[in-house]
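Complex shown without one protein chain; remaining protein chains in place.
Entry: chain A
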Amino acid sequence: MSDYLGAPLEAVGFQHASAGSLQIGCRVDCWLRTQASGGLEVRFEVFAEHSTIEAAAWLAEWLTGRTIDEASSVTGLWLAEATGMPVERRGDALCIEDALRLALGDET
């Protein structure tokens, strides 16, 4: 399993936001903080189908070291296409986007 998944061992300094729910079958939590270098450190917790887990892991790795502006440009559609998520899972991609945006909102 990806090193970018799961809650941080030490949550100090991280912004944390949730999107989705257990009842809809997709819940994504984003943990995000700005490193001393200025780049982002991002982790996701995921309760969802495996392609959603893989997409979240890919995005967390992609975001690491990038700027808030770059992270703000991420959309669910872009993520779904970039990771080849099945069409029926595109709603999950929006869930990842929502969690990211909420965490970014707190960070900024």
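Going forward, contacts are C-beta pairs under 8 Å (C-beta built on N, C-alpha and C of every residue); 3 or more make two chains touch, one makes a residue touch a chain; residues count from 1.
The criterion applied here is as follows: contacts and distances are computed from a predicted model.
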According to its UniProt record, what is the protein name of the omitted chain, chosen from "4-hydroxybenzoyl-CoA reductase subunit gamma", "cysteine desulfurase", "ABC transporter permease subunit" or "ATP-binding cassette domain-containing protein"? "cysteine desulfurase"
Which one, A:1, A:36 or A:87, makes contact with the chain that was left out? A:1
For chain A, which residues reach the chain that was dropped from this view? 1, 5-7, 18, 22-23, 25, 27-29, 44-50, 53
